[in-house]
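One protein chain is absent from this view; the other protein chains keep their places.
Then we have chain A:
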Amino acid sequence: MDKKTDQQLFEQYKQKLKRERKIVFTWQFMILIVFFATWELCSRLRWIDPLIFSSPSRIFVHLKNKIVDGSLMIHTQVTLFETVLGFIIGTLLGIIIAVTLWSSTRFAKIMDPYLVILNAMPKVALGPIIIVAIGPGYLSIITMGAIISIIITTLVVYSAFREVDPNYIKVLQSFGASRWQLFKEAIFPASLPAMISTLKVNVGLSWVGVIVGEFLVSKEGLGYLIVYGFQVFDFTLVMSSLILIAIFAAIMYKVVEKVEGWLIKHTG
């Protein structure tokens, strides 16, 4: 008898969780619907200028046409390619620089003021120089996507390296471990959570770098579509690109979140 009521209480609890989830989802969905419905309505009734703010239906039609003729795929692919590559290169280089800083305390001290300056400097301001130096094309845009996250990754990861509990080092030193062994056995695995959390930040940063890069110079990509739409005053095009960016940035973020979960599970 007693056991049964325990089970019932548990069921009750599960029901409650389920209901809560449903309510949250319903609200989320409603906000989305209301937002697009209001946008559409305002545009149709000309409360807002449809030439500037377009409307969901126009964007939908536009996206459909562009998907059918294949041109949208190309632009999206280009931007995604640049962003993913910029993200990976930026993160990896940041971590590698952090490792070199850790490997020599003197080097870290020497580099300190330069890192501070580089970190404080808005990296997109380097855009024109990068484009002139590397040439207009994928390469400079990928560089933009990477450079924006390198320094911050370096700083975050390097400080994580230094915050590892010195007693782990002491244990290893009592076994006579070399500096490389200290790094491999304690510093790196202990800092993995910090490294993983930089991934999420870097996803957002890489999008900024790539879109700005495409603004400055490019013949393809979603950033290019935004600038092009702006120049020819086709705001349906601008809005479509924005929506695509939002969708893909969110997807990439979710993917990184999954990778993060997997890494945490498999490393500790």
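In this section, a residue touches a chain if its C-beta (ideal position, glycine included) is under 8 Å from a C-beta of that chain, and two chains touch if they have at least 3 such contacts; residues count from 1.
Basically, contacts and distances are computed from a predicted model.
The UniProt record for the undisplayed chain lists the protein name "NitT/TauT family transport system ATP-binding protein", from the options "Amino acid/amide ABC transporter membrane protein 2 (HAAT family)", "NitT/TauT family transport system ATP-binding protein", "SigE family RNA polymerase sigma factor" or "Carbon starvation protein A". Screening A:E11, A:D49 or A:D165 against the full complex identifies A:D165 as the residue touching the chain left out.
Of the candidate positions A:T5, A:S174 or A:Q231, contact with the hidden chain is made by A:S174. On the side of chain A, the interface with the absent chain consists of residues 165, 167-168, 170-177, 181, 185-186, 189-190, 192, 267-268, using the contact rule stated above.
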